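Following: one structure in structure tokens, then a few remarks.
One protein chain omitted, others in place.
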Amino acid sequence: MKKIYPDAGAALDGLLADGMTICAGGFGLCGIPERLIDAIRDSGVTGLTVVSNNAGIDNEGLGKLLRTRQIRKMISSYVGENKEFERQYLAGELEVEFCPQGTLAERCRAGGAGIPGFYTKTGVGTQVAEGKEHKAFDGETYILERGIRADLSIVKGWKADESGNLVFRKTARNFNQPMATAGRICVAEVQEIVPVGSLDPDCIHLPSIYVKRMVLGAPYDKKIEFRTTRQREAA
Amino acid sequence: MKKIYPDAGAALDGLLADGMTICAGGFGLCGIPERLIDAIRDSGVTGLTVVSNNAGIDNEGLGKLLRTRQIRKMISSYVGENKEFERQYLAGELEVEFCPQGTLAERCRAGGAGIPGFYTKTGVGTQVAEGKEHKAFDGETYILERGIRADLSIVKGWKADESGNLVFRKTARNFNQPMATAGRICVAEVQEIVPVGSLDPDCIHLPSIYVKRMVLGAPYDKKIEFRTTRQREAA
Amino acid sequence: MPWDRNQMAARAAQELRDGYYVNLGIGIPTLVANNIPAGMEVTLQSENGMLGIGPFPYEDEVDPDLINAGKQTISELPSSSYFGSEQSFAMIRGGHIDLTVLGAMEVSEKGDIANWMIPGKMVKGMGGAMDLVAGVKKIIVVMEHNSKGGDPKFIPECTLPLTGKNVVDMIITDLAVFHRPDHASPFRLIELAPGVGAEDVRAKTTAHYEG
Partner (left out) sequence: MPWDRNQMAARAAQELRDGYYVNLGIGIPTLVANNIPAGMEVTLQSENGMLGIGPFPYEDEVDPDLINAGKQTISELPSSSYFGSEQSFAMIRGGHIDLTVLGAMEVSEKGDIANWMIPGKMVKGMGGAMDLVAGVKKIIVVMEHNSKGGDPKFIPECTLPLTGKNVVDMIITDLAVFHRPDHASPFRLIELAPGVGAEDVRAKTTAHYEG
């Protein structure tokens, strides 16, 4: 069972269809599946619903698929920093479902865990609660949120072993973990593929069962949205 | 903020009360909080509801608290291998709520994550579903299960750093992870306490926010329920 | 001649496919692990939090922190990973496990299964069985065709408390194999143990099935 594909296009072969739903990992431009986004753009697939915390920036990350008008709908918590998004949204060309960030993460984890719905306090009394079932538990009001299942998950890892066990690095883990579980199939791109046995079995972030196909995406030219630094004090 | 206590009794000081609910980690005798169970026994606290996948065996693990009659009710998925349990249960002295193992793990995770209820297919059409709300999602029937919150969680870790970041070892992780989050306060016992900075921040199984008090429990004399081995083939 | 325990397990192993992730129950199902075809990659899950179960350990490798869901000591493989129970069952309940092989006391013609409780006897609990039958993609039951007293176990309606309703895809007994392509279809007899006649099976079964 070979999970390693020669490039992102090959790894997505047979998995793309117009109108499909895709769960994408990443937070801002941190830990986004760059190669797989490029391959989706190159495939020309259209009418996509994309579940992702953010929508990239102009021509970076999912911004690339917005520019080519391949995305019909975004399910996201925060979409600032993207002029093309703003233009399409205000022109009514792009549908957006805003979902609180924690609810979004939990909805994807739930979908991946066989949970079609769960109750949360987040959003009670706000626009987010409109049209949703309300229920009281122990005297407090909660709303029902739905688990999300997608046709495909695309995620970015740091290292994978040849069997598909995957680890992330620092805050590039973020949504990659829950998104990976929500797709009927998950394709991962990683910076490094190591032999089976090289990773500590106690420290696998995403067990191999979730990773059906993978591709070596390096070298990466990781973009930074806000480079903030401090000065070394003079000696 | 010192989280390290000199012994298990001290770590539980002020946290125990008759009739309280305790979430306990472990699977069988693997990864159980032995020292904390001993300290609870020695405290004499009684009328406990204990949420634990198993109930120990005769005079090991939670079996110790059954023997002393400190437990009023167990919420568990499997309680074989325990004669005293059987006696008390059949005599009506011990209340038992059977909960499917996955539902139990999810209920504790949910409780710890602010989710008072979630839907699952597990148990639909069985005794477990009786009296529970049924709801259809996309044409399939699910039942509502409740999140569990406890007054106290007791867990067993492998290594902790001084700030309370905790890692588990192999299958001794099991229920320790979800149980740790479900308690209003969590006390951990570990085999080793290492300086802050010794653990890989990408490989922390239980971040320090969950561990409010801890105690060095070593040396451990870990019990094995079923020692199964194979023979080396003759050279 | 009816199949013995190992032959039943071998028959179940024929349902394995390369790349499958599989959970095996206690008893005969455990023997399926010894019958994985050479060259096929099958990864075994243990619901107490492990993917990639290795063989029983050598005496000097026994590790109390490394057990399977039957609480037996086991070993790890280079591809193994460990996780918590919540993650383990997210895998199972989320439909990520391809196949499970389980024992049963009764299976009904509608695919109901009873394998956790006999009222009046000491009740030990369902463990992870209800999660497995509710969540795994394909459910294979391996059981003796008749009880020790000679009673059919593949029956019109279960008499014991259920583990799951309308969940079983395939039944492998010592006499025959029954299968259904989906949960709306009836079971069909698709295979007989060598020397066992279809009438034999019919006579020892009260469930309705085709073929």
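Labels A, B and C are assigned to the chains in the order they are written; within every chain, residues are numbered from 1.
Note that contacts are C-beta pairs under 8 Å (C-beta built on N, C-alpha and C of every residue); 3 or more make two chains touch, one makes a residue touch a chain.
Quantities reported herein were computed from a predicted structural model and do not represent experimental measurements.
Across the complete structure, the visible chains that the omitted chain touches are A, B. Among A:Gly123, A:Gly164, A:Gly183 or A:Pro201, the one in contact with the hidden chain is A:Gly123. Residues 1, 109, 111-115, 161, 163, 165, 181, 196-197, 201-202, 204, 207-210 of chain B touch the missing chain (whole complex, contact as defined above). In the full complex, chain A contacts the hidden chain through residues 27-31, 53, 76-80, 86, 89-90, 98, 100-106, 108-109, 120-128, 158, 168-178, 205, 222-232.
The rule is simple: only the chains that are shown with their structure count from here on.
Comparing the chain pairs B-C and A-C, the larger number of C-beta pairs in contact belongs to B-C.
For chain C, the chain whose average C-alpha position is most distant is A.
Centre-to-centre, using mean CA coordinates, chain A is 35 Å away from chain C.
Counting partner chains per residue, chain A shows two or more touched chains at residues 113-115, 201-202. Residue positions of chain C touching 2 or more other chains: 76, 82-83, 87, 89-90, 93, 134-135.
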